[in-house]
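Notes follow once the structure below has been shown.
One protein chain is absent from this view; the other protein chains keep their places.
Think of it as A, B and C in the order they're written, each chain with its own count starting at 1.
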Amino acid sequence: MGKQVLHIDCPDEKGLVYRITEVLYNYGLNIVSNQEFVDATSNHFVMRTAFEGDRTPEGVVRDLNKALPADANIRRAEIGHRSIVVMATKEAHCLGDLLLRYSYGEIPADIDAVISNYGELEALSRAFDVPFHQVSHKGLERRAHEKQLQEVIDRYDPDYIVLAKYMRIFTPEFVNRYRGRIVNIHHSFLPAFIGANPYRQAFERGVKIIGATAHFVTEDLDEGPIIAQDVLPVNHTHTADQMANAGRDVEKTVLAKAVKLLLEERIFIHNGRTIVFE
Amino acid sequence: MGKQVLHIDCPDEKGLVYRITEVLYNYGLNIVSNQEFVDATSNHFVMRTAFEGDRTPEGVVRDLNKALPADANIRRAEIGHRSIVVMATKEAHCLGDLLLRYSYGEIPADIDAVISNYGELEALSRAFDVPFHQVSHKGLERRAHEKQLQEVIDRYDPDYIVLAKYMRIFTPEFVNRYRGRIVNIHHSFLPAFIGANPYRQAFERGVKIIGATAHFVTEDLDEGPIIAQDVLPVNHTHTADQMANAGRDVEKTVLAKAVKLLLEERIFIHNGRTIVFE
Amino acid sequence: MGKQVLHIDCPDEKGLVYRITEVLYNYGLNIVSNQEFVDATSNHFVMRTAFEGDRTPEGVVRDLNKALPADANIRRAEIGHRSIVVMATKEAHCLGDLLLRYSYGEIPADIDAVISNYGELEALSRAFDVPFHQVSHKGLERRAHEKQLQEVIDRYDPDYIVLAKYMRIFTPEFVNRYRGRIVNIHHSFLPAFIGANPYRQAFERGVKIIGATAHFVTEDLDEGPIIAQDVLPVNHTHTADQMANAGRDVEKTVLAKAVKLLLEERIFIHNGRTIVFE
Partner (left out) sequence: MGKQVLHIDCPDEKGLVYRITEVLYNYGLNIVSNQEFVDATSNHFVMRTAFEGDRTPEGVVRDLNKALPADANIRRAEIGHRSIVVMATKEAHCLGDLLLRYSYGEIPADIDAVISNYGELEALSRAFDVPFHQVSHKGLERRAHEKQLQEVIDRYDPDYIVLAKYMRIFTPEFVNRYRGRIVNIHHSFLPAFIGANPYRQAFERGVKIIGATAHFVTEDLDEGPIIAQDVLPVNHTHTADQMANAGRDVEKTVLAKAVKLLLEERIFIHNGRTIVFE
């Protein structure tokens, strides 16, 4: 038997939990967990309910719509019946880690395909029996390239697109097409470094910590809502290359965590911030 | 305006959240947060509800009692109107850290008194204007000493007793008298070391991590329900003394965290395990 | 050009660094790093010197032998020209992570072969073009099984044997045969749990942290010198299975770290403790 998840969010008012749980109770749902949060800054209510069952009864969403304010968002999802497409460029660590976890059942979704603008990662993808598509950007304008990418992505109609070190920037049009469905992993530092070769800058600044941030992709490059972050200690003995190496470990771990949170439908986005029910 | 907390736990059954939130809704309570958990192993339901108000209306508990199974535990508490007594022996780090946090308003309770079997910590306590009581164990049998301790403790009638490196073992009678109300901090290692001088043993074993565990005190020495844990890295350059020094940092941080969780009523104990709503 | 490492250890006395660096200077070696440590408890001196070069001149070791006390241990190794054999049972996370790192050049050694008592991991090994040997223990006495294992291992003559969740215990004879060359990964908890199903015990005790320890294998099961340790936070929402899942992440990371430290010859063992020059 699968697990169903209901995502509800709306402006806060008294009695929301009562009204929601009344509907769920009327349908006799076997609730496994129930998480709520009210963002006091924006007075916004958010609730995730997981229950056991093969499917969410049709009436539940209808009755919730009646019981809740008109501007409530109600979304349902079946955990474990999702699919993702992974995009990468040449680096194997994030893609490989996802494929490995997928191979032993830790990713609650199908990895339908890997898409890359280069061919380096083909063998790795095929080793895990995942279709690989090379969509080279060579000689193409950005939109022409994205059109080809879209064509491959849409063939699979994935729930989410995971950028596992995909090193190109998307146009706002592309981002909008898959709004809220693209996740990226990005190295992060204290302090932050702007511009080329951040690990070189981090080295020159002598940072003692390097990190990674998994976030949704929005028009603002590397600025979308943050899903997960972590850091590792480094020191003066690390060259810029060794910092980048160490960075791989935290990048792959943070991305895998974000992908699992996403696929278990544990993330809400409100006002540019995420609410993550771990 | 204060913050009220309701703690409810009972065997799980369908509709509990619905019935509870119905009562809260009927009383028009302004709920700030609502956290639930069902321990699938024991089929036990646990819920913490925080709401704003000067006090919990009498009727709420009465109506909850009617709405819930007969064996439900319902407890209410006012955050910020609690008191603790701290017990210590000679080491200043945990006591000092609590007093310091208390001085800038981070401990949501009054520290009514410090009790020690030695006199070393008197100046520190007085520096923060907290009454200090030396209750020496010299020449006393364990129960006679505990009788004197009880006499001082009961004068303050504290909500909780915090053992901030109090280095003596209590009798089961003493523990029972304050059941569920005594918190201790204990160094912890991977692997664990039994017997005298654990930091010496940890050094000889070459551990790379040292930790601390804050837990409720039960008859089983150092074995009560765990509230919080953390670790710090160490290496071969640390002597046993330096490991103990490093251990102080993690001990004081973990104890302070546990005390705050306790005073915000975020902890449930069920089947010897804690459920901590962070 | 490769990197050479000299490992020297002996009872401490004045002038050791001077005498050692005099020899190195006489041979004009281009020293990249030099790390020393004196274990004050046992008065033992330990030094790791890395220098660039294709090989260590013969005379260096001879002259060091002359310059140092008679009981000095002098060992040299070429980084990057080592080989390992990985042993596993059925779980893919540690083996897969090593193979993945190997595939992108992060393991400074050849992974010559994977040996398992089951067949589950064959596809994974072959996906990374590493020979796989199933050596079943079914119907064999422990020594007869180990004889078959030895036969396969010795065919490759590896520098180190990495137990990547190999779930069987070795006889002292087997351990002695590869003394100081077998590394294991072991889940670890605060407190430690003895006996079967430690994750179940950790769950029942409500631990807030789970960890992993990489260590050399000695006759004392899970008690050999510790190389690396790390932990992850868990909480009451983790079932025993989810704790075990989380444990996989820390197990694979700690094992990979230990293997890299080993292959870069950063580890000394003295008096049952490791000195790890990170």
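Definition applied: a residue touches a chain if its C-beta (ideal position, glycine included) is under 8 Å from a C-beta of that chain, and two chains touch if they have at least 3 such contacts.
Bear in mind the structure is a predicted one, so any value in this text is a computation, not a measurement.
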{"item": "Contact with the hidden chain (one of B:Glu13, B:Glu52, B:Glu106 or B:Glu151)", "value": "B:Glu106"}
{"item": "Selected from A:Ala113, A:Val217 or A:Val276 as touching the chain missing from the view", "value": "A:Val276"}
{"item": "Touching the absent chain when the full complex is considered, from B:His44, B:His93 or B:Arg177", "value": "B:His93"}
{"item": "Footprint left on chain C by the chain that the document does not show", "value": "14-15, 17-18, 21-22, 24-25, 28-38, 40"}
{"item": "Absent chain, residues of chain A that touch it", "value": "37, 39-41, 188-192, 203-209, 211, 213, 222-223, 225-231, 235-237, 239, 271-276, 278"}
{"item": "Missing-partner contacts on chain B, residue numbers", "value": "33, 91-93, 96-97, 100-101, 103-104, 106, 124, 127-128, 237, 245, 248-249, 253, 278"}
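Operating definition for what follows: only the chains that are shown with their structure count from here on.
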{"item": "Centroid spacing, where centroids are CA-atom means, of chain A and chain C in whole angstrom", "value": "35"}
{"item": "Separation of mean Cα positions, chain C and chain B [Å, integer]", "value": "40"}
{"item": "Interface hub residues of chain C, defined as touching at least two other chains", "value": "237, 278"}
